[in-house]
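Just one protein chain is left out here, and the rest sit where they should.
Chains: A, B, C, D and E, in written order; residue numbering restarts at 1 for each.
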Amino acid sequence: MVLIAAAMMGLIGLVFALFLVTANTRFAVETDPRIAELEDTLPGVNCGGCGYASCAAYAEAVAQNGEKIDLCVVGGEETTRDVAHVMGVKVSDEQKDKLVAVVFCQGDSEASAFPGEYRGIPECAAAIYSQDVAKRCKYGCVGLGSCVAACPFDAIHMSPTGIPYVDAEKCTACGNCVIACPRDLIELHPLKYDAFVYCKSLDPGPIARKVCNKACIACNICVKAAAADDNPEAVSVTDNLARVNTSNYSAKPEYGAKCPTECYNSNRNLVKKDEAMARIKASRASRAEAVET
Amino acid sequence: MSLVVLIISAAIVNNFVLTYFVGICPFIGVSKKIDAALSMGIAVTFVMTITAIVTWIINRFILIQLGLPFLEYVSYIVVIASLVQFVEMFIRKTSPALYKTLGIFLPLITTNCAILFVALLHTMRGYGFIESVVFGIGAGVGFTLAIVIMAGIREQLETADIPKPFQGAAITLIVAGILALAFMGFSGLVAA
Amino acid sequence: MATRSITYEFAKGLIKNNPVFVQVLGMCPVLAVTTSVVNGLGMGMATSFVLVSAALIGSLIKPLVPSEVRIPVYAVVIATFVTIADLVLRAFFPPLSASLGPYVPLIVVNCVIMGRIEAFATRNGPGPAVSDALGMGAGFTAALMVLGAVREVLGSGAFFGIELFGEGFTPLLVMILPAGAFLTLGVLMAIFNALKEGSHTVLIKAESKAEA
Amino acid sequence: MSARAEGFILTSSPHDSAADTTQRIMFSVVITLLPAMVMSVFYFGLRVLGLYVLAIASCLVTESLTRRARGRSPWSIADGSAVVTAVLLVMVLPPEISPVALVVGCVVAIFLGKEVFGGIGSNVFNPALVGRAFLSAAYPVQITTWTTPNRVFAFLPQGIDAQTQATPLAAARFEGIYEALPNLLFGQIGGSIGETGSIFIVAGGIAMLALRLIRWEMVVSLLGTVFVLTGIPHLVDPGSFADPVFHLFAGGLMLGAVYMATDMVTTPYTRVGNVIFGVGAGTLVVVIRLFGGYPEGVMFAILLMNAVTPIINRYTDNRVFGAQTAKAGEGAQ
Amino acid sequence: MTLRTFKKGVHPHDHKTRTASLPVEDVPIPQLLRIPVSQHLGKPAVPVKQRGDEVMPGELLCDADGFVSARVHSPVHGKIKKIVQQPLPAGRMSDYIEIAVNVEETQAHQWQRREVDLNALDRDTVVEGIRDAGIVGMGGATFPTHVKFSPPSTAEIDTLVINGVECEPYLTCDHRLMLERTAELLEAVRILNRGFGFKRILFGIESNKPDAIAAVSRAAAEIPDTPIEIVPLKVKYPQGAEKMLIYAACGRTVPAGKLPLEIGVIVANVFTLVAIEDWFFWGKPLIDRVITVSGDGIKTARNLRAPIGTPFEDLVEACGGFNGDVAKVLVGGPMMGVALPTLDYSLTKGSSGLLFLTQAEVPAESPCIRCARCVDACPMNLMPLKLAAYAKAQKFVEARQHNLNDCFECGSCAYVCPSRIKLVAWIRYAKNYVRVHKL
Partner (left out) sequence: MRRMIIVLTLVTVLSGLVLAATFASLSPRIELNRERALQASLAALFSDVDEPQFEQLEIEEMDIYRGEDAEGRLIGYAVAVTASGYNGPISMLLGLTPDLQQIEGLQVVENLETPGLGGRITEEQFREQFIGLDPMQSITTIRHVEPDPAANEVQAISGATISTDAVVDAINRRAEKAIDAIRDAEDR
C-alpha cells in the first residue's frame, strides 16, 4: 500500500508539474518586469485581503497605478518592506525636513467679517458649490472646518474666529487637509521655514481690501524690501498676489515688516501643543458661555 | 433524495456560507461591490461544479479502488489548484471578454475552502455522480446568493455612519449573523 | 532585512498581527468549531501543528524549490501535515475529531498557513520561521479559545465543559448556532479594534466630533 | 422696530418645511399601535403592560448608552424610533416571555439591529425583528410556548380547547385544526402579544394609511400575494390547506404587513420596489408556512427581504420625468 | 369637474391671503438705483454707458453679449455715478451701474402709446422686439425670453402655454397682474399669436385664484380672433415649473434634458406677456416690475411696482419698515427663493418677492430614515435621497448618472423631508461641482 500511495502521489505530482511547465511556456505574457518581481515578493495565496482579486492583480496595481504598498495583510510588514524595495520606495523612519501643513489665509471672522449668518451645510466645499456663501472673500477660508474633519491625527483645529490652525507636533504632513480644502489654501512646507504671504486672493487690491483687511493688496512693498536686501528672487507679485519663492525658501520674515495688511508675516497659523490646548479650552469656554446666556 | 431537494438544501437551507462557514474569506473580501460579487459567485459556481465532477471521479476510481482514502486531502488540493489554473488559462485563451469578468477571480478560488468542502462533503456523504454535480451547483448558487446579498448591503452601508471599531470585517460578520438568523426560516423546508 | 529577536517574531502574532482579529484570515474554522473552548483549543492546536511543521519544512527546502512550483509544493506539504493531524486526532482523540468534523481537512486551505510560509518562512531561517509560526499559531489558538469561551459560557452555560450556572440560567442557544458565531466574532472583533485603537484616541475623536 | 439690516440667516432653499419630523412620524406610529397595545393588556393581563414598560426602558437605555459611548449626544433617543422598536418587539413575543429574555431581545434589537450600523436610518434589518429572531434562536422553547388569552368577549363562540397551547397556525399546520375567523379578528387565540387581535392591527393600519405613514402598495402586495398563494392550494385541496382568509388573519401576518414590512428604513424607496418587496415577502411567508419547519414565516420573510432591499433599491430607481418619451422620440426620428 | 395637474409635487403652506387682495402700488421713485448688468441666465450684459453719462428712461444701459444674454435699460432720468462690483443675491459677483436719480424729471416722464399694425408682425419682428426690450422669464428663472421664442428651424411650434400658476407661497404679483392688467396681457397674446400662429393657446391658472380665472375668461371672450383656453389647475407645487405646467395643461411630456420647444410648446409667464405689451404698444422696455413684499417681519405687506435697481431698503421703507426681529430675508418665494445676508441688494428683473421671516429656526440635519417622501414628492421623478447621499460621499459621477442635472431645485424634496436634510443644497452642490469640474 505504501508503494502504491507513493506512486500515486508521484504520478499526480508529475502530471501537475508537466502541466505547469507547459502552461508557463505556452501562456507566457510580456509584462512589466517589476510585476513579476512583486508577484514573487507577495505571498501568492490570493486571499483577497488587500481588496484585489489576486496577488497578481495587486502587484499590477502597485506597479502601474501607484497603489499603496502596505495592503498585504497576510505578508504583513515583511512583505511591505520587500515591496518597497522592489518599487524603489524608501520607507525612511525620519524625514530630514519635517513638513507641516500651512494655512494660507488669515481672513477670520474679524478680518473678513461676513454680513450674514451661514446656517447651511457645515462643509466648506458644499457651502461654496451650493452657492450659499459662508465668507466674503471668494479666495479665502470658508471656515467650516472640512480640514479639521479630514485630519486623522487631530492636528488641525478651528480658532474661535474661524480660521484653522495647525498643531505642529501632531501634524504628520499626510496631506488629507490639503485635499479637503476646496479653496486650496493649505500647503505643506518645512517646519523650520516661516515667512509667507498668508493670502491667496487674486482680487485686485481695492476689492481684496474691501472683503478682508488681512488680504494681500499687491502693493509690492515686500517685493521692494526683498530687492533692497539684494534678494529679488525671494518674493514676486503675480495676478494681484504676492508670493514667496518656495523653490528655495530664501524670503525672510523682515520683508513683511511694512506689509500694510500684515498678510506677510511669520506666524504660520501654527501653534505648539500647549498653546493649542489653551485655545481649545478658551473656545470651549466661550461656547459654553454662549449656551448659558 | 430528489435532486430538486438536494439543490434547495445546498443553496438555501444549508447555505454554505451561512451554516457551514465555508468561503468566508471571499465572502468578506469580495463583497464590497455587487458586480464583483456576482462575478465571483459565478466563477465559484463554475469551479465548484467542475471540482465536484473531477474529485468524484478521482475518489471513486482511484482512491476507493486502490484503498487509499488517506490521500484524499492531498490529491483534492492538487487537483483543485491545477484545475483552477487550467480553467483560468483556458478562459484567457478562448474568451478574453469572459476572462475579464470572471478570470480575475479564478486565482482566489484555490484558497476558497468552499470548493474543497464540496469535494469532502460529497465524499463523506457518499453521493452518486449526478448527486455530486447537483450538489456542487447548489452549493455554488448558495454562495452566489449570499455574497451578492452581502454586497448589496455593504454598498448601502458605505454611506452609513458605522462606529469605527465596527467598520470593515466586524460589521460584515454581524450582517452575516443576522442573515444566518433570517436563513433559519428556511430550515425544515426540506429535510437534508 | 533587519533581523529581529525571535521573541519578537513570536509575540507579534498574538496581538499586533493576530491572524483572526487583525488579518481576518482562516475564518471557516474560527466560526465553525468554536462552540466550546475545547473545540477551539483542539482546532488551534491542530492548525498550529500544521503551521509550525510546514513552516519548518518550508524554510528548509526553500533553496531546492524553483519559484514556479513553490505554491503546489507547499500545498502538498501542508496537505500532508493536515492528513497526519487528522489521522492522529482520529486515533487518539476520537470525540474531538468527531466534533471538529470536516473542518480539520479545511486547514489545508487556511490562508494563514500558506501566507506565513510564503511571506516569512521562505525568507528566514528555520529558527525565526518556527518562532513566527508558533506565534501565529498561538495567536490563532488564543482567538479561537476566546471565541469558544464566550460562546460556550453564553450558549451552554459552561466553561471547559464544566457547568457554571445553576438551574435558573437558560443558555442563549443562539450562541452555539451559526448566527451566534458570526455575531460573537463581529462583536469581539469590534472590541479588539477599539482596544487596539486605544480608548484614548477614540474618546478624543468622538469628543471633537460631538462638538462640531 | 429692529433696524438690523444685516446678519440674516443664510440657508439654501426651500425655506419652509412640512410639519412632519422623524420624531412625529415615530410617535404617530406608536399612537396607531395604541388600540392593539391596550387590547393586548386586556387579553393577557397587566403583566403585558409591565413588559411594554420594561422593553421601552431597556431600548432607550441601550440606545443612549451606545450613543454616549460614541461621544454623541444622547438626544437622539428622543426621536422615538427606540420606542417603536420596543413596542413592536413586545408585540411579536409570547405573553409568558421572561423579563430577562425580553431585555436581551431589546439590547440585541437596538445594539446589533441598529446602533452598530450607525443608528437610526442606517440599519439594514428591522431592529424589532432582529431582536425577535435572536430570541427565537436563543430561547427556542420559551418563544414557542403560548398561553390562551382571557376570554373577554364571552359572547363569541369558543375556539379550540382552552387548554391548548398551540397557535392557530401551529394547530393548522400540525394538527389540521382551524381557528374560527371571529376569534382571529378579536384575539381569542393563543399567539404573540400583539398579533392576536388582527382587527386592531387593521384599524391601526388604516390610520397609518390615512396619515400617509405607510404605503398601500406594500400592504396590498404582501397580503395579496399571501392570499393568492394560499388560495390556490386551498382550491385544489381544501382538506389539507387552510383557506386564504385564515392565513391573512392568523399569526403575525397582519402585524408584519402593517408595521414591519412598512418600516421606512429597511424597505425599498420606490413604489415599484415596494411591490417587489411585498410580493417577495408574501411568497416567502407562504413557502415557510406551508412547507417550512416553522409554522410562522412572517418574521423570516421580512428579514430576508430586508436583506435584498439594497439590491431592490439599486435596480428600481424611478424613471426620470420625460425619460420614456425621450426614447420614443428618438425612435421616431 | 376634475382639475388637471401634474404628478407628484407637494402642498406647501400658502400664506397668500395677506397680499392677494392688495392692488399694485408704485413705490416713491428712489434717489439712487443700483442696476446689476447680470439679471438673467447667460452671459452678463455689457455696459454701453460710462460713469458720468446722463440717461433717460428706457435708454439702453447695457447691451446683450451674445445670443443668450439680455439688454438692460435705464428706468429713470439720472446720471451714472459709478460702476461697482457687488454680489448678486445668488452669491456671484456682478457689475452694478449706480444711477443718481433725477426724481422730478423721472416723475414727469410719460410713455406714449403707439399704434401697432398687428398684421405687419411676423415671427422675426416679434422675437426681435422681445430681445430689444430686454425681456426675460419673469417667473424667476430669468432665462432670456427671445431665446425661448427662437426655436430651431426644424421645430414646429403649435402651442402657447401661459403661466398664471404662481405656485410659490406668499407671492401674489402675478395674481394681481392677471386682475389688473388683463387686457394688456391678452393684447400680448395676440401679438405672439400673430408671430407664431399657434394651434392652441392654453392659460393655466390654479383654482385658488377664481377671480383671476373669471377675469381672464371674460376678457378672452372679447378677442375672438385669438381663441384662448382657460385651464383651471389643481393647487399644487411646483405647477409653475415649465415642464410640470406643460404636462398639467396639455398632457405633453417634455423629454428629459430637452426644452419645451422640442415638443412644439412655448411657455410664457403672465408678467412676461405684460412686458411684451409694454414694449410693442408703449415702447417701454423692461425697466420695472411688480414685487410682493410680505412675511411676518414687515409692517405692511404690499404688492409694489418699482424700477429695476431699486435698493431693497427703499422697498422696506415703502412697507413701513420691519416688524419685530427679522431672522431671514428672501428674494423670491420660500420654496426657491434665495436668502440674503444683508439688505444691501437691489431689485432685479427676476425678483418676484421680498419676504421677511421672523421665525427661521434651522434644525440640524438628522439621519435619513429612508422614508422616501422625497422620492414621492419629486416632480421630476428623481431619487433625491440618493443624489444627496452621493453628494455627501462626493460621488459626483454617480450622482450625474442618476440624472442629477434634471433637478430644477424646486425644493419639494427638502420641504417634505422629516429629517430636515438640506437635499436641495446637497444636490446644488453636486450640480455645481459637476459643472465646474466637467464630470
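Assume a contact is a pair of C-beta atoms (placed from the backbone, for glycine too) under 8 Å apart; a residue touches a chain by one contact, two chains touch by 3 or more.
Source: prediction; values computed, not measured.
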item: Contact residue for the chain not shown (choose from C:Asn17, C:Ser59 or C:Thr83); value: C:Thr83
item: Identified contact with the non-displayed chain, of C:Leu14, C:Val69 or C:Ala194; value: C:Val69
item: Positions on chain B contacted by the hidden chain, ascending; value: 14, 19, 68, 70-71, 74, 78, 187-188, 191-192
item: Residue ranges of chain C at the interface with the undisplayed chain; value: 61, 64-66, 68-69, 72-73, 76-77, 79-80, 83-84, 87-88, 90-92, 94, 171, 173, 176-177
item: Sites on chain A contacted by the missing partner chain, in the whole complex; value: 1-10, 12-14, 16-18, 20-21
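Here, only the chains that are shown with their structure count from here on.
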item: Separation of chain C from chain E, taking each centre as the mean of its C-alpha atoms, in whole Å; value: 69
item: Chain A and chain E, separation of their C-alpha mean positions in angstrom; value: 44
item: Two or more partner chains touched - positions in chain B; value: 25, 70-71, 74, 78, 81-82, 110-111, 161, 163, 166, 170-171, 174, 177-178, 181, 184
item: Multi-chain contact sites of chain D, meaning residues that touch two or more partners; value: 6-12, 70, 112, 116, 118-119, 122, 134, 137
item: Contact pairs between chains, per stated definition; value: A-B, A-C, A-D, A-E, B-C, B-D, B-E, C-D, D-E
item: Touching residues (chain side chain B, partner chain A) in the complex; value: 25-26, 29-30, 32, 36, 40, 62, 66-68, 70-71, 74-75, 78-79, 81-82, 85-86, 89, 92-93, 104-105, 107-108, 110-111
item: For the chain D and chain A complex, residues of the former touching the latter; value: 6-12
item: Chain B-touching residues of chain D, taken from the complex the two chains share; value: 70, 112-113, 115-119, 122, 124-125, 130, 133-134, 137, 284, 287-288, 291-294, 297, 299-301, 303-304, 306-311, 313-314
